[in-house]
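The complex appears here minus one protein chain, its other protein chains still in place.
Up next is subunit A:
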């Protein structure tokens, strides 16, 4: 079997096109995807950085007095009037907004200064400000009417900018979230009679759980691309059988009296080593140049190698199956088509093209049982510091998949005279 293994590895290595496709293409794609998507997915503070001017045209005390005057004129009980006046006096809408932007965390990525409208427009034109948040005249009166008398709001906060951008969208979302939170908390506060609490700061839509590391898009691309390209190796090695058949090398092998299963096992082992090498090279190069897994321990890397080895085993089982199918089918184009379809289906369902979370639950469940999907899930969990025990079951599943493929491949491997 060693001779077959050596031959298959040499044949693969001498095919420069295949080597480039298998070893360098995934790395190139990972780098390109990282460059293309880092701005979209990166949630660090540096990704949104806006200088904002707050123009406050609201006259709080005057508008509060106007609101009180209106209450006095209303045909309601004195007790109710008094309660509403007390509540209105406790609410300072424009101050709440300014306090909200004073929060140190928010100030890191949206620093602000209070300016007049004319000054703000000038600063925007000069490029010193990215956007203006305008609190209009009558805002206090309007908010109090809306919150206490349940009237429709007619004086909204406006956001002005020179041009539309992702940052501007983010700012709009931040302000909207704040207003929504304010409304909700006031509604809850008025129901239970509690004091108005400070609204919770939005966290950019990302849940942060103490003690658990999250994975980022670079890590996803590294895992997804390396598993996908490893699947292609199964196809590539199996399709070499077509050349061997066409050029009658396979017949020459049959005439040597060697056990045909040695031929099959040669392909299986060669695929195991090649996919292992391909994945390790991809992980090593992306780590070296992109620092995809920063500050990880030796134990983490050992775990990665174990998971990769288990996945390489399943890829080799798939290669054995593909090889047997190639020998059975007389039409090499049909064989190639079938393999491409299988690999691409695995790619889609296993989440190699986009994260499984984007798919319906049924597909997510299926994806978790497909070797590359399972491997991807396990590796992501491993990045998030799962325990070693959590690796055992997935690795057993991968080994079972390999065994099943190998048994089928051996069973359908053609007997003499059928090739």
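Definition applied: a residue touches a chain if its C-beta (ideal position, glycine included) is under 8 Å from a C-beta of that chain, and two chains touch if they have at least 3 such contacts; residues count from 1.
Operating definition for what follows: contacts and distances are computed from a predicted model.
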item	value
Chain not present in the shown complex, as UniProt names it (candidates "Polyphosphate kinase", "Multicomponent Na+:H+ antiporter subunit G", "ABC transporter ATP-binding protein" or "Cbb3-type cytochrome oxidase maturation protein")	"ABC transporter ATP-binding protein"
Which residue of A:258, A:287, A:336 or A:364 touches the chain not shown here	A:258
Identified contact with the non-displayed chain, of A:249, A:280, A:329 or A:408	A:249
Residues belonging to subunit A that touch the chain removed from view	3-4, 6-7, 10-11, 14-15, 247-249, 251-258, 262, 416-417
